[in-house]
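The complex appears here without one of its protein chains, the remainder shown in place.
So that you can tell them apart, the chains are marked A, B and C in the order they are listed, and the count of residues begins at 1 in each.
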Amino acid sequence: MATQIPTPTPDDKFSFGLWTVGWQGVDPFGGATRPQMDTVHALEKLAELGAYGVNFHDDDVIPFGSDDATRDKIIARFRQGLDDTGLVVTTATTNLFSHPVFKAGAFTNNDRDVRRFALRKVMRNIDLAASLGAKVYVAWGGREGAEYGASQDTRVALDRMKEAFDVLGDYVTDHGYDLRFAIEPKPNEPRGDILLPTIGHALAFIERLERPELVGVNPEIGHEEMAGMNAAAGYAQAIWAGKLFHIDLNGQNGPKYDQDLRFGAGNVRGAFWVVDALLEGGYDGPVHFDYKPARTDDEDGVWVSAAANMRNYLILREKVRAFRADPEVQAALDAAKVPELSVPTVGDGEGWRGLLDAEPVDPDALAARGAAFEHLDQLALEHLYGVR
Amino acid sequence: MATQIPTPTPDDKFSFGLWTVGWQGVDPFGGATRPQMDTVHALEKLAELGAYGVNFHDDDVIPFGSDDATRDKIIARFRQGLDDTGLVVTTATTNLFSHPVFKAGAFTNNDRDVRRFALRKVMRNIDLAASLGAKVYVAWGGREGAEYGASQDTRVALDRMKEAFDVLGDYVTDHGYDLRFAIEPKPNEPRGDILLPTIGHALAFIERLERPELVGVNPEIGHEEMAGMNAAAGYAQAIWAGKLFHIDLNGQNGPKYDQDLRFGAGNVRGAFWVVDALLEGGYDGPVHFDYKPARTDDEDGVWVSAAANMRNYLILREKVRAFRADPEVQAALDAAKVPELSVPTVGDGEGWRGLLDAEPVDPDALAARGAAFEHLDQLALEHLYGVR
Amino acid sequence: MATQIPTPTPDDKFSFGLWTVGWQGVDPFGGATRPQMDTVHALEKLAELGAYGVNFHDDDVIPFGSDDATRDKIIARFRQGLDDTGLVVTTATTNLFSHPVFKAGAFTNNDRDVRRFALRKVMRNIDLAASLGAKVYVAWGGREGAEYGASQDTRVALDRMKEAFDVLGDYVTDHGYDLRFAIEPKPNEPRGDILLPTIGHALAFIERLERPELVGVNPEIGHEEMAGMNAAAGYAQAIWAGKLFHIDLNGQNGPKYDQDLRFGAGNVRGAFWVVDALLEGGYDGPVHFDYKPARTDDEDGVWVSAAANMRNYLILREKVRAFRADPEVQAALDAAKVPELSVPTVGDGEGWRGLLDAEPVDPDALAARGAAFEHLDQLALEHLYGVR
Partner (left out) sequence: MATQIPTPTPDDKFSFGLWTVGWQGVDPFGGATRPQMDTVHALEKLAELGAYGVNFHDDDVIPFGSDDATRDKIIARFRQGLDDTGLVVTTATTNLFSHPVFKAGAFTNNDRDVRRFALRKVMRNIDLAASLGAKVYVAWGGREGAEYGASQDTRVALDRMKEAFDVLGDYVTDHGYDLRFAIEPKPNEPRGDILLPTIGHALAFIERLERPELVGVNPEIGHEEMAGMNAAAGYAQAIWAGKLFHIDLNGQNGPKYDQDLRFGAGNVRGAFWVVDALLEGGYDGPVHFDYKPARTDDEDGVWVSAAANMRNYLILREKVRAFRADPEVQAALDAAKVPELSVPTVGDGEGWRGLLDAEPVDPDALAARGAAFEHLDQLALEHLYGVR
């Protein structure tokens, strides 16, 4: 392949959570390794690297418990930073997991007072999100779940989760906000088992809401891979369902703690197929990175890794395009009958009756045909390796 | 607890796949360790042990490719066996995975001829299933999936999967069969990544069908645990969605190959909570075991393990009932505010406006309340251990 | 089984890390949910509950960076607490993971200055450990490892790890301390891949040390199960190698983040077999719990969970003893030929020549014998369930 990789520009729609480059490195076994990062400084650096947008939890920008005056001052400065850098706010979200009040969940906390507190926190932040132009409101229910079977009734928890999204749906509708919700599934960590653990569970849940059209998913590669799922297949099912409202790209090495590696630096082959799923599926929203710069590194490493996320996406985008355009690949797809899957199994007007009446086929003869997958996959791999 | 465990009776609605007790022990690294088991012998032994019903793949009873005369003879003998033993046929299913024709899938095989062959095979077997009184048609798409990203377009595969269920929905409706479908999810094995890998993915898929009311799920404990999922939470979400049409109970030890241990002999704590989810959720269908007797054992071991599945269910049912009836547990549930989760977060008629207007609460004061989960869970564990 | 479970006494040799009951609940997504616990208060409560001993990291007792006067004062108060409660210090260990200086490792940090700092920190704490009577010095190298292939040369890292233990071996030998080291393996978290990830890797490493006799292992159930390992089999191999110097009991639910559930509250069946491995293998050291009280709970939950660890061990110990003493179990063990494994395969003086000369056997006849494992395992399970 040509090794000329484009430089990121705002047209690529790359966006970052402020909590990503701002992560200080606190983990279960150690404290911060980097000082707190000024929000406006982060905006400036991200813009300089070619990013298009940013996202934030309320508490990323405005410290929990700030009074109104402080809040207003912080928001004004943040707006100014956006104006100065040209970055847009693509999504917003509410931190419903860091403060100890949320230790046993937010929307599905057994304690009704906590649930009410959580909903109010979200509504307040939705106002801010809308005023900043966010189009998607991400909902990661990281503390909704349980370690122990008796401590939460899953069916009742789903009732409360539904109630929360129904109320919030009313809220944005009544305010006329141009804002949709994107649920971010995760199987576990920080809870033993989190509610709506995969893309599938979230998609199914959405169908039971009062306003399902307002709610989609925001799948994160790493979260899916923590459950051993094929992330690309999950993204594809979300697109198939018309529900891929936003994406979280990063890297992970299989079922273990949430690694949040920079995009491209975990399951490399999986990353290639995620990009393919996005391009083939026509996803045109922000290309968002939700990762953590290695805790071992200082601020230089933060910006190296931020830039690398975008660069790796562009590298893979070039590869995927080259793969799809390669005549040898197209021949291999034909040999593997991949296009034939688009032909309906039952003919137009044939119905089950026609199918039953059709001439029988010899299964042994059909079985003798090789599927020709090894050659096709090797071509893909060689595009990934950059040797074609 | 009382150690008096009831003996299985047909009222307990225990059922077995004929392929379970009949499994000969072929695995990827070795051949059969047990001779083929006569189907009627299996019926007799299962009835003797207290089972209520049986299930089968077409090929379990009628060897693939049998001519019509042979087929009729086998079916007649099988019906006689059912009559003689009093066992009922609770579900049926089609083997769409053993013959090499299905090596690259059935309903979603890239080769249209194979897809057509598969649908015809299913329709033929549905007739038999209906005539034998089965109420649920289980659909495990074990070969639908891929090892390689390019070999199948997931979105197109979902189109074909939908087409298959739509056609089959027409088929049973047009025939007036009293038969519903239950999709059995599985994350992988024998394919690298299987389509509809978890309960969630299957539930979401069903919502896009033409006749969603005809289709539910048949979750298997082991399949969910292979993806690191909490099986009880998955069963609960299926019940919440009104879609738990059938169940497959067995045992597994986390993400590894499909172990199909007898029920109770894998994740013991998980088994307790699955039984709790079924009882609390009002599941009243057959209690079906889909397991494999250890390949190391001879036929004696087969019947020991068959009986043990039922016994373990009864043991756990007793424990779950004792747990739920224990006043100390009820006090612990109250202390953990579990019942409070049933109270809607927003008051009747309150709406988001009322919630916003309500008196604020102090998050730090709320955070100071302990959730009291350790005590509650220890009580559950002591019921499981049988020391309460 | 009799449901009479004994009450913990110091004769049971239960011990706790001070960092366990003192854990404040900081995790990657949220801050402390419990206030700091006074060390002497912890001693008093543990003694009251029936514990025998305690363990600590240097920084658990003496805040990192304390000056000598403060240090001495803290130590004096701690000694007094030990005297007042009768608790003994069974092991000690050095915190080589919390301070940011250790972000890229301690004994194997690429930065030699950090390695030297780490060794000095350990030596200082060894003096304290010895003076407090600890017999085992636990070494968990939680930050030794890498996320990225290039950032550490594994072979060179093993050289440095060996150097560290060789130097520390000299140190305790030269001081005449009655202290042995126990390496605690862990596969990952907080590093992507940790050096010496399992019991096996640690045992193998020890054989290359200058003083292998001074070094053994301290396996933690949860760490082994994070790698999908059978913890009981790992403990057994450590005993077989003469290297089980200490144990860390807790609970985990398979490959995911490090859960540190209380003992008994994860893989229940695994816990039963770990206790069996310890009793059958003659382990007679402290029975140590390395767990985290649920972050959702307040201090009441801390003591509930602390007591539950001990109670669950005693419950399982009763069950294991009952299992081993049950005549039906002994018959089942005989039927499964378990005792025959103790008979050497080659007769005394027979050698390979005699074996080759012996009468051939018929493999098909041998293969026809069932192994009778299902019955045996069901008996074990029923002991676990408490229904025998």
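Keep in mind that, in the parts below, contacts are C-beta pairs under 8 Å (C-beta built on N, C-alpha and C of every residue); 3 or more make two chains touch, one makes a residue touch a chain.
As the structure is a computational prediction, the values presented were derived from the model and not from experiment.
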item: Which of C:187, C:219, C:251 or C:285 contacts the chain that the document leaves out; value: C:187
item: Option from C:232, C:247 or C:316 whose C-beta touches the chain left out; value: C:232
item: For chain C, the residues touching the chain missing from this view; value: 65, 99-101, 103-104, 107-117, 119-120, 123, 146-160, 163-164, 167-168, 170-171, 174, 187-188, 192-193, 195-205, 207-208, 226-230, 232-234, 236-237, 239-241, 255, 269, 272-273, 276-277, 280-281, 323, 329, 332-333, 336-338, 340-346, 351-352, 355-356, 358, 360-361, 363-364, 366-367, 369, 371, 373, 376-377, 379-380
item: Residues of chain A (touch criterion as defined above) contacting the omitted chain; value: 1, 3, 5, 33, 225, 228, 253-256, 262, 264-269, 293-294, 296-302, 304-305, 308, 311-312, 315, 319, 367-375, 377-378, 381-382, 384-388
item: Chain B residues touching the omitted chain (full complex); value: 25-33, 97-100, 102-104, 142-143, 147-148, 151, 187-190, 192, 226, 253-259, 261, 265, 294-296
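Following the convention adopted for this analysis, only the chains that are shown with their structure count from here on.
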item: Inter-copy rotation, chain A to chain C, in degrees (Cα atoms; steps of 5); value: 180
item: Whole-Å separation of chain centres (CA-atom averages), chain A against chain B; value: 30
item: Chain B-chain C separation of Cα centroids, rounded to whole Å; value: 37
item: Per-residue multi-chain contacts in chain A, two or more chains; value: 99-100, 103-104, 147-148, 151, 187-188, 192, 226, 255
